[in-house]
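Pasting a structure here, questions to come.
Of the protein chains in this complex, all but one are displayed in their positions.
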Amino acid sequence: MGRKILLKHIDEPGIQGYDTYRRTGGYASVEKAVKTMTPEAIVEEVKKSGLRGRGGAGFPTGMKWSFLAKPEGVSRYLVCNADESEPGTFKDRYLMEKIPHLLIEGMITSSFALGAHTSYIYIRGEYFYIVNILEKAIEEAYANGWLGKNILGSGYDLDLYVHVGAGAYICGEETALLESLEGKRGNPRIKPPFPAIKGLWECPTVVNNVETIAAVVPIVNDGGDAYAAVGIGRSTGTKLISASGHINKPGVYEIEMGITVEDFIYSDEYCGGILNGKKLKAVVAGGSSVPILPADLILKTANGENRLMSYESLSDGGFATGTMLGSGGFIVMDETTSIVQNLHTFARFYHHESCGQCSPCREGTAWMEKILHKVLHGHGTLADVDLLWEIQSKIEGNTICPLGDAAAWPVASAIRHFRLEFEEYVKNPASIKEVKHYYNTQLV
Amino acid sequence: MAKVTIDGIEIEVPEGTTILQAARLIGPEVAPPAMCYHSKLKTSGGYCRTCLVEVTKGSEKDPRPMPKLVPSCRTTIMDGMEVGNKSSAKVVEARKGVVEFLLLNHPLDCPICDQAGECHLQDLSYENGTAKTRTDFERRTFNKIDIGSKIQLHMTRCILCYRCVKVADQITDKRIHGVLNRGEASEISTYIENVVENDFSGNVIDVCPVGALTDKTFRFKSRVWFTKPMQAHRDCDKCTGKVNLWFKGEEVLRVTGRKDQWGEVEEFICNTCRFDKKKTSDWTVEKPAPINHHSVISANHYEVFVKPTEFKLNVVKPLSIEEKAN
Partner (left out) sequence: MSEVQKIAFSPEAYELVQRLIRRYPEGKQKAALIPTLHIAQAEFDGWLSAPVMDYVASLLKIQPIEAYEVASFYSMFNLKPVGKCLIEVCRTSSCWLRGANDVVEHIEKKLNIKDGETTPDGKFTLKTVECLGSCGTAPMLQIGKQFHENLTLDKVDSLIEEWSKSTEHSKYLDNSTFRKN
């Protein structure tokens, strides 16, 4: 069994509730932080840990924290990004549902480190049932003196609130999230200024993913060095991987970074192999936005080395032969999967989720979806495949926020690695079975 | 002061200047096109992506290039920065793409559009686009609606620059219209039938870079190039009263705010001046209005790309109808 850090006590009956959580060592990090550490010392430990943002971008958390502006007399905020909406990703939901106090504890310790006295957990609206769970956990934390005024007699005050969204993938982008939290449309802001300087209500703000915040707990408890000792190279610690698709054991797995992709897919400890004994065709390793890789390239790098579950190994080879760890949304496709159809579900997703602020994304995502729809229905031409390539290249890098890139990369990689399949679709439309497809951009 | 080099031309500008402003100081030959940025409107810009430029050198201190193209209207210069606009192949390509995106759902109904002849989208596509369209999908359409008795919203033509929303937010007392829905389905709308009626609402017409918001009192009265703009003023208790009157013969067909070289409104005017003062006797007429390069009246614009020096020479005298006919 691999080492577990975040989910160490996940199988403990009653871990969702306060008493069990506390009994298994919960809230020790808050005690240690407010009683024995300075905020700066905590930031230092987080830096030492090598923890990188677990939402998808992989930016070093300690560095992000150290950018936070601290002007006199201005409130600072910590906002937890629980808007998890990247297709293929459901680890934050799992964590919040099964062990909510870990997030609450992480929020308190992190808020103390950042000097925030009001913090928010922004959760996607579709996770309303988890709002109940978090609200209950927060209530318990208040009741036991972990939140509110003068926590553990330290003089530190903190209020923690859950804020619920209403259905918009884009609110996972940190500035769109802040706009949404302010009660506006989820339009990403133009940066700079970055949230660390001007964030929520123009105050310095740190936005961190659920899993990132949770990882602060063991880092404070055991020290940054202990955390950094787990994992491989610059991919320190563990990562929650959401495994889905054609596998025997879909679910959330905490892995120590550095295990091989092959082991992850085939061993019984994790995915348990391909469903119904079929062959592996392709994998989207880090959520819908990252490049899809065919079986051979996901298992081995272009140099023939074993591909590992780590930031560096997954991106080995760049986009030509590699991909990204992203959010850890690991979607496995067997030999029967139509890459074109799967890509269409992604393209439809980005079309649906584009905020519409900037022209390349607003128009481009819709255009790509329409072309793929046409191809799927047997009306495509070879020129359409080239056009798809062209459109994605005109979106990538040219938009306000990374949604443009996220929409472009799946298209580029699908064509890069599976061009023949696209050509088959357009050359032999008669061979395509009736395509099941549902099209609805209208709000009901 | 800081030095910045744009397309090989060096200029010294105050700290905090944006790349776009610096480029405009050099002149139109290096100024990136801008569809959504409007210097008189706070937080405008960044949406349309037509003004993207390549920063090949970040600054003297940190010479690394910027990894992506940046919107010049929202990026401030650093001392020693080097920027590629028209000289950057990446920029030219990206801009071609942006033009294609902006035209993807545009109706191209210029022959019946009141904005034709002073439309920024026409200029943009003429100067930066390609002649062909590659889409064969049905274009997005909306019904024309009246927002108030004097303003028509023709959403089909809109490029979602957000300028009209910023005008309503920043210079009127109450915003009634906004951007509804999201993504490709976004639209400017009042949602429920509603009237945008307050003293300064007419300015949404002047800031609209395309023919999405037009003056109903001017509707189909004349092509822009058959009218003569004259600067005029009157004593007004709501605004400065400094306007352009657009004459056809002796008749005032339209009143607008005055626009600068970049097609931006210089001073916002009130609705009384704009809609209710259509008699020459209401005004003190000053002189022929300078013509900015977005107006077709700026002579031969569509035959030869006009060099900046020529703009300046051409601004003095608008062509009369007779001259135009020749």
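For reference, chains read A and B in written order, and residue numbers begin at 1 within each chain.
The criterion applied here is as follows: a residue touches a chain if its C-beta (ideal position, glycine included) is under 8 Å from a C-beta of that chain, and two chains touch if they have at least 3 such contacts.
It should be emphasised that the depicted structure is a prediction, and the values quoted were computed from it without experimental measurement.
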Residue among A:T301, A:N342 or A:S413 touching the omitted chain: A:N342
Of A:I259, A:L314 or A:I331, the one touching the omitted chain in the full complex: A:I331
Given A:I5, A:A33, A:L181 or A:L280, the one touching the chain that is not displayed: A:L181
Residue among A:S75, A:T260 or A:S393 that touches the chain left out of view: A:S75
Subunit A, residues in touch with the chain not shown (by the definition above): 75, 84-90, 92-93, 118, 124-129, 131-132, 135-136, 138-139, 142, 161-169, 180-186, 201, 242-246, 250-252, 284, 288, 329, 331, 333, 337, 341-342, 345-346, 348-349, 352-353, 355, 436-440, 442-444
Hidden partner chain, residues of subunit B it touches: 174-182, 190-192
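Here is the rule we use: only the chains that are shown with their structure count from here on.
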Subunit A and subunit B, separation of their C-alpha mean positions in angstrom: 40
Touch list for subunit A against partner subunit B, complex: 168, 185, 190, 351-360, 362-367, 370, 387, 390, 393-395, 397-400, 441-443
Subunit A-facing residues of subunit B, complex: 45-49, 52, 68-69, 71, 74, 93-94, 96-98, 100-102, 104-105, 134-135, 137, 159-160, 162, 179, 181-186
